[in-house]
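One protein chain omitted, others in place.
Up next is chain A:
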Amino acid sequence: MEEEREKKVVVVGLIEKAVDSTAAEVDPRLLKAIKFTVRYSDSELRLAAQTLTSLMKRDHSQVRYLALLIIDELFMRSKLFRSLLVENLDQLLSLSIGFRRTHPLPAPASVASVLRSKAIEFLEKWNESFGIHYRQLRLGYDYLKNTLRFQFPNLQANAARAQQERREREMRTKEILLKKFEFLKANFSSIKEEIQTNTDEIDECLEILRTNDEDMPLVPVDNEDMEEFRNSELRQIRLDSLKEGEKVRENSENKVVFDALREFYKVLVTRHLAAVQEWISVLIRVDATDNRFRDSALKNLIDIRNLIQSTRVKCEESGCDLPNIASADEENTWEDGIVETFEKGKSSPTCSKTSDAPSASTDNNPINTEERISSLPKGKEKKNNHSGSKSNPLRSKLMTEAPLLNWGSFLDNWGSKRDVLANQRGLDLDAHWGRVDQDAVIPADKIAELNVRASVYEEDPVEIKPCRAPLRKGGLCQRKDLRVCPFHGLIVPRDEEGNPINESSTTEETALQNLVEEPSQDSDSRVMDQLLKQAVKNVRGRDSEEAKKRELDKQALKKARLAKVREHNVAVMRDAAIASTSRSSHIGEDTQMGDVARSSSSSSKSKKQTLASMLKKKETAKDRLSQRLLNSHARDATIRQLTVAEEANYREAFPNQW
C-alpha cells in the first residue's frame, strides 16, 4: 500500500515538475518518464488524468499550456486516458480555448493565445483520429466550428483543396488551349493569308518610297571633320547621324504612302506579330492528338514570324517616323525575348540622336574635360554611370578613376591656361564711353582666381550600428544611437543573439577613452558622470548576467527587488492574518506549498519565480526611462513607488493570488 502511494506520487511529481517551467516545450526527458510510468499502470494513468485536469484549472496560461501538451501526448496514445478525458471534454475545452466569456484564459496573454491555437489544433487532430469513437469529441468540434465559428487550421482539408484547385486550373487551361488549337486548325490558312497580304503591302509601300528616293541627292560627307573625333564612339555617332541624313524624309508628296506604311506597320506589330507569338505558344503547350498538323503549323508560324520581323526591320530602316508600339507590346501577356531585344536595338540610335548629337556638335567636347579631370591627383573612385563606357578600354579605365563633380560654369574652361581677351566678346560696342583697348587681356591666373570653385564640405556617411540588445518580447533592439542606447545602455558589440561579446575590461576602457578623447561633444560633466556610472553598472550587470544566464542586469535587479518586496508583503500579510477568512487560509496554503516546493528543490525556486514573473505586469517604457533619467537616489524612491503601485494593480487583477 505504501509502495503504491509512493509510486503514485512519482507521476504527480513528474507532471508537476514538467509543468513548472517557462519553456515553450515540455522537457522531453520528463515527458518520456511520464509516458513510461503511465504506460504500465492504469491507476497511474487515472491519477495522471486527474492531475492534468486539475492543472488545467490553474490560473496561469503557461501551466495550462504545458499540461495541454502532456494531455495531447497521452491522448494520442492511451485509450483509457481518452475515455477518462472525454468525459469532461467541455471543461477541458473551455479551460484551454476559453470560449466561455465568463471564463477567459488567465494571465500571460501571449501564452494564452498560443494555448488557444494549440488547443484548437489538438481538437481537430483528435477529432480526425478518434472522433468516430467518441461522440463528445465530435460534439465539441462541431460546437466550436459551427456554433462559435472558430477557425480551425484544417490542415489536411486545405492541402486537398489546394490540390483540387490546381488540378482544376490545369484542366481549364488545357481545355482553353485545345479550343484555341481547334480554332487555329480551322482557319489557319486565312490567318496566314492575312499576314501575307499585310507584309506584301508593306513591301509595296517601301518599294514606292525607295523609287521616290532615287532622285534625291546624297548629302556630302565632309571628311575633314573626321579627324576631330577622337574615339570610335563619336565616330559612330557621327556616322549614325550621316546615315540618318540618307534616309527618306517625309514630305507632302509621299505623306500618303508614309501614312499607309505606318498603318500597316502598326497592324503588323500589334496584331499579327502578337497573334503569331500566341499561336506558337499555344502550339507548343497544347497536347493535341493531331501532331502532324501541329508540327507543320508550328513550322509555318515560325516562318511567318521571321517574315514579319524582317519586314519590320525593313520598315524601321526605311526611316519613316514609326509610331512607338513598345508600350503596347509590354501590355501583352506573353513574353518574347526576341521582340524585346529588337525594341532595344531600335531605340538606341534614336537615343543617341537626341542626347548625343548636340554634344557632338559642340567643339569643346566633354571627353576632353573628363580626361583632364581624371588627371587630377586626388582620385575618389566612383563608378561612372554614364553610358558608352564600352568602346575604349583606356577611357573606361579613366572613367572609373575620374572624380564625380557637380556641374558648374567652371567646367567651361577647365584647366585652360590661356589668357582671355577681355574685349573680344563678339559684341562690338565701339567706344561709346571712350577708347576701347581691343587687346586688353585678363591674365590666366586672374581667370583661375575668378573661377575658384566653391565646394561644400560633405561628411562621409557613417554607419551607425544598432544597439542589438535582446528585447524581452524577442528580437533585438534596432535603435541606432552613437554611443548609448537610452534603453540598453552603452552600445557594445554583440553576437547574433544579442549577448555582448565579452571583453568587459576592454570595452569599458574604450568607453572611458572615448569619453576622454571626445570631451567636445559631452563637455557637460554631469553627463559624463552619468555615463561613467552607466559603465560601472554595465560591468556589474555583466557579473550578474553570468550568474543568471542571459538576464539583463536592471531587469534582474528590479525583479529581485520586486520579489523581495512581495515576499516581504506576503510575510506581513501572513503575520497580519488574524481572522480565518477563506482568503487568509488560502494564503496559508499557498505559502505552505511554496515551502514544500522550496524544500523539495532549490532550483525550482528560481523557476517558480520566473513563472510568477510571467504573470507580473510588463515593465513599461516609462519605468525604464525614469529609471535612466533620475539619479540613484530619486530612482530608488520612484521604483519603490512604482512597485507599490504595481503590487496594488496586481492584487486588483488577481485577488486570489498573492
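The criterion applied here is as follows: a residue touches a chain if its C-beta (ideal position, glycine included) is under 8 Å from a C-beta of that chain, and two chains touch if they have at least 3 such contacts; residues count from 1.
In the analysis below, contacts and distances are computed from a predicted model.
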item: Among "Anaphase-promoting complex subunit 4 WD40 domain-containing protein", "Zinc finger CCCH domain-containing protein 40", "NAD(P)-binding protein" or "tRNA (guanine(10)-N(2))-methyltransferase", the UniProt name of the subunit that does not appear here; value: "Anaphase-promoting complex subunit 4 WD40 domain-containing protein"
item: Residue among A:N88, A:S241, A:Q309 or A:S416 touching the omitted chain; value: A:N88
item: Given A:V114, A:L139 or A:L405, the one touching the chain that is not displayed; value: A:L139
item: Chain A, residues in touch with the chain not shown (by the definition above); value: 32, 35-36, 39, 76-80, 82, 87-91, 130, 132-136, 138-140, 142-143, 147
